[in-house]
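Shown here: the complex without one of its protein chains, the others still in place.
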Amino acid sequence: MADATLAGVETPRAAGLWADAWLRLRRSRAAWVAALVLLALVLAALVGPSFSTYGVDQVDWTQATLASPPSLESDHWFGTDANGRDLFVRVWIGTRMSLLVAVLATVVSVAVGVAWGATAGYLGGRIDDWMMRFVDVLYALPYMFFVIILTVVFGRSLVLIFLAIGAVGWLTMARIVRGQALALRQREFVEAAIALGLPGRTIIVRHIVPNVLGTVIVYATLTVPQVILFESFLSFLGLGVQEPLTSLGRLVAEGALEMETSPWLLLIPSAVLGTILLCLNFLGDGLRDALDPRQRR
Amino acid sequence: MSAPQPLLQVERVGVRYRLGGTSWPSPARTLDALSEVSVEVPDGGRLGIVGESGSGKSTLARVVLGLVRAHAGRVLWRGAAVDYADRTQLRALRRELQIVFQDPFGSLDPRMTAGEAVGEALHALVAEPMSRVEAGRRISSALEEVGLAQELADRYPHELSGGQCQRVAIARATISRPRLLVCDEAVSALDVSVQAQVVNLLRDLSERHRMALLFISHNLAVVRHLCDDIAVLCQGRLVERGGIEQIFGSPREPYTQALLAAVPEPVVRRKGAGSPNP
Partner (left out) sequence: MTDGPALLQVRDLEVRFDTARGTVQAVAGVTLAVQRGECVAVVGESGSGKTQLLLACLGLLAQNGRATGSVQFAGRELAGASEADLNAVRGTGVALLSQDPMSSLTPHLRIETQLVEGLLDRGLATPVEARQRALEALRDVEIPEPEARLRQYPHELSGGMRQRVALAMALIGRPQLLFADEPTTALDVSVQARILDTLARVRDRGVGILIITHDLGVVAGLADRVAVMYAGRIVEEAPTERLFRAPSHPYTAALLAAVPRLHGDPSARLANIEGYPPRPGEIAVGCAFAPRCTRAEERCRRDVPSLAQGATGEAAVACHRPLRSEMERA
């Protein structure tokens, strides 16, 4: 990205920094394994349900009990839930939903937060004051209330959930980025760029944003789990994903109710959720190190 | 004004800083970093600005570059007042007026290689369109001129030594052949042997291209080796101005005398010392 904007300049190692980062990421075993596991889970979420003969809301009346334990003979590899629905299908549908919410909401919060924070931090002074006061005001609003109002006004929809969660997430991101940008603003390389007569937008894109990316990525990987949990909380209130669709958060919440009689209802979705969160953390660490040019060679 | 027009004139410039971040609702406290400072640099001349930290010497450099806004006075370039709000004028000025900062590592973006940093300056400052090959050639020759080997172009700042970083910063600042190079403590953070190299480099560049220097430093001995004239700043005010001979031979102000007396020299101090070593 940063390199691409230098169009026309003879850069002997074209995509240097990013190619290097890719190499370093591949060399970090934890991050690499985490990425592979994550990829496998995404694949499973995409194609898993089509391997089963059951639908996501299909109740299997043939079983002796509604909540039947996992077994290989019955086609219910993960068992069925309290309503007799196939858990294998529901887990992957839920994973699909959770990942979708998490990724989209995180993208929204990173995009808005980085743009807002970097601009405020770079410009500084009065504009910074006003931009950050705006963030403070939004912080002060009880966001649950905010989400409820949104759903009441616009009706329930998946898109709205992404937007609502992203709209809350960018505030913290903006604060973090703004702090870093303020510090970078004082650095002499930014002053040198100003002295070269580069426009503010170019300086933000080329010099500020690439230097806050490490922090942003780590924070973003921490945002994803928060978003997944927040979504399950919304769903619990009846404001999130609606039946018969489901999400990992919902499955865990439902499983917790049946914990004593049907432990697999809790254990299986929890294991998937836990694996996703763990992988994201490893991947985040690996990315941060990989993107730091000081780690080169 | 006398016959030869000075390249740069700073006339009675004052800079006031607002202290503390958000001041509202109480009125902001202010600090006068510079008051009524006037200096001038002739075309091809070398002016040294000396003073201790807090004397306002770095602020002066930033005013000239338009990085800091002066609340009083004005800056003249070739006799015409500079309007720092006029973007077209400012862009033209920046081709002729560049700066090298103190911190060799801090003045380069850690995520850009030496070649990219110089290339960025080339594209920002040199308006004429050029092919990639031509750009690459100019970057190489700029690096070569400051004494950097071609293979260093692919290195990131942390892979270079302090002296090499400072050379990259000089290459970046001089690629548009500026008429005046402002050096803000440009050699202070360097090791002695490297400092001498960079001082000599700046002098060579200045002589070869008839490039004027505004050299800011707290080290009088360095200034003496590089400049023709010296201005001494103390707490935001100009206390003494003069040629090298006069300032070092017969400084008038007690402040200047004190600065001179404090310069640490590797000379064994005994009775009758003060004679130059080897």
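As written, the chains take the letters A and B, and residue 1 is the first residue of each chain.
Methods note: contacts are C-beta pairs under 8 Å (C-beta built on N, C-alpha and C of every residue); 3 or more make two chains touch, one makes a residue touch a chain.
These figures come from a predicted structure and were not determined experimentally.
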{"item": "Of B:63, B:199 or B:232, the residue in touch with the unshown chain", "value": "B:199"}
{"item": "Listed residues B:72, B:90, B:130 or B:244, member touching the removed chain", "value": "B:244"}
{"item": "Sites on chain B contacted by the missing partner chain, in the whole complex", "value": "52-53, 161-164, 191-197, 199-200, 203, 218-222, 224-225, 244, 248, 258-270, 274-278"}
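FYI, only the chains that are shown with their structure count from here on.
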{"item": "In the complex, chain A residues that touch chain B", "value": "2-3, 6, 8-13, 16-17, 129, 187-189, 191-198, 206-207, 210-211, 293-294, 296"}
{"item": "Contact set on chain B toward chain A in their complex", "value": "22, 24, 62, 65, 67, 90-91, 94, 98-99, 101-103, 106-113, 115-116, 119-125, 130, 132-133, 135-136, 139, 153-154, 156, 158-159, 169, 172-173"}
